[in-house]
Structures are given as C-alpha cells and as structure tokens.
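Omission of a single protein chain aside, the complex is shown with its protein chains in their original locations.
Entry: chain A
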C-alpha cells in the first residue's frame, strides 16, 4: 500500500502529509498523472474555490485521471473541496462542471439570523449507516473540525454516511461509496478522531 496526495497547486498539503506521516506513511506528492506510479490510495485535500480547483486539475490532466481512478473504484479520500468536486456542479462557480462521479450539487449555507458563515469550528457528524469500513469505531456523534461556506447535496441518499447540522441546516458531512470516501470536515485537523478515520481508509 502506498499513499499519494494530489497537488493541484492551490491548497496547502502539509497538514495532510503530516497526518499521514504520523500514521507511518511516506506520501507521494502528485502534480500530474505520470507521478502516480504504484500509489494505491489517493487523497485530495483542499481549501479553495470550486471553479479554481477544477480548472487547475484540468490544466494538469488530473481531472480525467481522477474520473478514471474513481470509475475503477480505486481508493480515494476527498477532503473539503476534494469532496465537493466529486459532484456535478456548485453554486460557488455555476459555469464550471465538477467531476460528476457522484450525482448532486454543491450549495451555500442560506442566511439565518445569528448564523455565522463560514461554518467554522468543531461540530458533530452523526453516522447514518452505522459502521462502514471507513466510518468504523468512531462512536455515535464524533466531532470534527469544519471550515467552509459550501457543502454537497448528494442526489443519491445511499452515498451519505454522516450528517452534520449547522443552525437549522443539515447537510451530508461525509459520503462513502465502494472505495471512495469524502468529507466536508478536516480529519487532518481533528485530532485522534480524524487520524482514526484516515487510518480506516488506509485499511481498505
């Protein structure tokens, strides 16, 4: 097993690399499909804008590569924007298409009195499918660190593995389908609970 982190030139990869190293991995940084080599488990971390992320992935030939990778059900872990780009499109950049490997769209929180946007801090994610391979041993309502203004709305409810509530709005905090796992929160910033999730992924 060998891990790779997708580098689309926009985000800071160091936190995810540090988390993987603490789990005994020596991740390969991948800026083009040629660099994938014998990597078995891909992670795409991201803090960034949806449209900008898709454009950068396309420029590097990584968008179609990722579609194939996920289409072949090879292990993929998407974080934040790495989660959002799996869907068809986003309100953040309506003119840009996502990878479209999961049906659905990405929406912005709607305004509510007293609700701060971005959604920033530790929030619980209620598991909806019990213990899956990646979502195992986390307890009923594990807390993770979030920082975002947009979230995916999957069209296939079976993909959803955890739900998160902010204000009166409940969204899909994480999805799991085959060997694909993706979440809106940052496991690399969520202490032991987050590391556990990543370790579970490395075990698939």
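As a convention for this text, contacts are C-beta pairs under 8 Å (C-beta built on N, C-alpha and C of every residue); 3 or more make two chains touch, one makes a residue touch a chain; residues count from 1.
Keep in mind that, in the parts below, contacts and distances are computed from a predicted model.
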Under which of the names "NADH-quinone oxidoreductase subunit C", "Imidazole glycerol phosphate synthase subunit HisF", "Ferrous iron transport protein B" or "ABC transporter permease" is the non-displayed chain listed in UniProt?
"Imidazole glycerol phosphate synthase subunit HisF"
Given the contact definition stated above, which residue among A:29, A:120 or A:155 touches the chain not shown here?
A:120
Which of A:166, A:181 or A:201 touches the chain that is not shown?
A:166
Among the options A:36, A:97, A:147 or A:204, which residue touches the chain absent from this view?
A:147
Hidden partner interface residues of chain A, rising order:
12, 14-15, 18-19, 21-22, 47-49, 116-124, 139, 143, 145, 147-148, 165-166, 188-195
